[in-house]
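A single protein chain has been omitted; all remaining protein chains appear in their positions.
The chains carry the letters A and B, assigned in the order they are written, with residues numbered from 1 in each.
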Amino acid sequence: MPTRSIDEIIAAMPTFAGLDPAWLDFIAGCGRNQGFEAGEHLAREGEDADVFFAIRRGRVALEVAAPGAGTLMIETLEEGDVVGWSWLFPPHRWSFDVRAVEPVRAIAFDGACLRGKCEDDLALGYELMRRFAGVMLDRLQATRLQLLDVYGAAAVD
Amino acid sequence: MPVSIDRDGLDELLAALRRRGYELVGPTVRDGAIVYDGIETTEDLPVGWTDEQDGGTYRLARREDEALFGYAVGPHSWKRYLHPPELTLWRARRGAEGELEVTEEPTEAPDYAFVGVRSCELRAIEIQDRVLAGGEYPDPFYVARRQGAFVLAVNCTVAGGTCFCVSMDAGPRAEAGYDLALTEVIEDGRHCFVCEAGSERGAELLAELPGSPAGEPELAAAEAGVARAAANQGRVMETEGIKELLYDNLEHPRWDEVSERCLTCGNCTMVCPTCFCTTVEDTSDLSGETAERTRRWDSCFTMDFSYVHGGSVRSSSRSRYRQWMTHKLATWIDQFGTSGCVGCGRCITWCPVAIDITEEVAAIRADAVD
Partner (left out) sequence: MVPPLSTEAPALAGPMTPRPFRVGSRRSETADTWTLTLEPADGGPAPGFRPGQFNMLYAFGVGEVPISISGDPGGDGPLEHTVRAVGPVSAALCRAQPGETLGVRGPFGSSWPVREAAGRHLVIVAGGVGMAPLRPALLEALALREELAGLVLLCGGRSPRDLLFRAELESWGADPRLELGLTVDAAAGGWGGKVGVVTTLIGGAGFDPARATAFVVGPEVMMRFAVETLLDRGMRAEDVYVSIERNMKCAVTQCGRCQFGPTFACREGPVMGFAAIEPFFRVREI
């Protein structure tokens, strides 16, 4: 099976689909393939967020360690999802742990480098901002639904 | 062939019904109102009484004559007898091995003779027939009471202060659903009742009474009486396109306005002759060996009515008033093929804050969303 270039891989992902080929090329240039074993962390809460990921294969979990409650999973993300937007916004710090739940193949992007380029090329900056805003919107909607806890604990009459 | 009888003849009619085993129920004065209760003779009727009704107002007043039916309808309707306010449906026993033994209550009820049923009430009974006896699961208690009942209708010659049966095409003349219908004629020193049979058993009974074929003057006077009632209606409701009007205006600001006045007391549902909603109570005795199920009138105005786990679907008074009014005038049409309202005006009279269903419809029509 011929290996695809990073360009081709990310062009197929919803977050990057339709981007100008020149930009796609540049973004791909900031990225490199990275593999993680099940249980390995892609990022840790509190670490500097200069990297973000696009998942090629496998599942990752966003988690938080709560004293007394162990580890709580907030959300899982899979093939085609981007993980991490703190690289775009100060203080550029990961808010949650990101752990591979199973073997994961991802593309890791140099966020710092991409950030720099966005400041030089505002049109690219706008495009990326718009796309990541879309991702955040979807995640926020879903999170709000989770917050509603619609399934609820059994009510007592 | 209309027959004219006098008051003695009417007493003879009541006696004949009693002889046939009917239990007479009719209007009578009690606690300052005209209610339905057991009666024996015409003496028990509201002789010489009339009522003065308006929004949130009901008073009795003396007439200058001795008319037996010179008033409109009071707080009771015939649903008290056909669809009783409280009814035990069945009793159950838990056996020694935990078996469940359910014994249905007998559906037998007295054979009632309803005396003085108005056209709006005939229509209301017909409407309840569709709800309680017309579906896939007829209510056996309703059916038994309904089948046994003899209906002596009265054509209104006095319109009530809140009546709008003409708007709802439900009166004032009784068209169908009665065994006998009479129109009281009281004028020029004459006091008689023009009677018509509406069924075989009605005709049989009529044939037994001392009376003579109604003459032209009596027929004309009866006709004029009914026409007067039609002309003096207390209210009007425009019913053209009313279903679509309410379906299209479920968020009209008028609902907010009326909910500021509505106490959700449910009086309207208690006095309305077509309101049929009930609740069911399952109880057991202290030993836990016997249980019973009782059905009782309920109202869509209670919080309990729409309770699903977590809370009531309709918790605001706005939503509960809207439910009552849109059911009565709109969704009822899709559910049962007719309006649920007969224009009797009881809901207007007995509302403690005088909410007027005809006014509410007019207000929504006035600036409706199309």
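General remarks:
Everything below uses one rule, namely that contacts are C-beta pairs under 8 Å (C-beta built on N, C-alpha and C of every residue); 3 or more make two chains touch, one makes a residue touch a chain.
Source: prediction; values computed, not measured.
In the complete complex, the residue from B:135, B:210, B:241 or B:352 that touches the missing chain is B:135. The chain omitted from view is touched by exactly one of B:173, B:327 or B:365, namely B:327.
Of B:23, B:54 or B:298, it is B:298 that touches the chain left out of the display. Listed for subunit A, the residues touching the missing chain in the whole complex are 59, 61, 63, 69-76, 78, 80, 101-102, 142, 145-146, 148-152, 154-155, 157. Looking at subunit B, the residues touching the absent chain are 89-90, 92, 94, 97-102, 104, 107, 131-132, 135-140, 247, 250-251, 276-280, 282-284, 288, 291, 293, 295, 298, 300, 304-309, 313-316, 318-319, 323, 327, 330-331, 334-335.
Note that only the chains that are shown with their structure count from here on.
In this assembly, the C-alpha centroid of subunit A lies 68 Å from the C-alpha centroid of subunit B.
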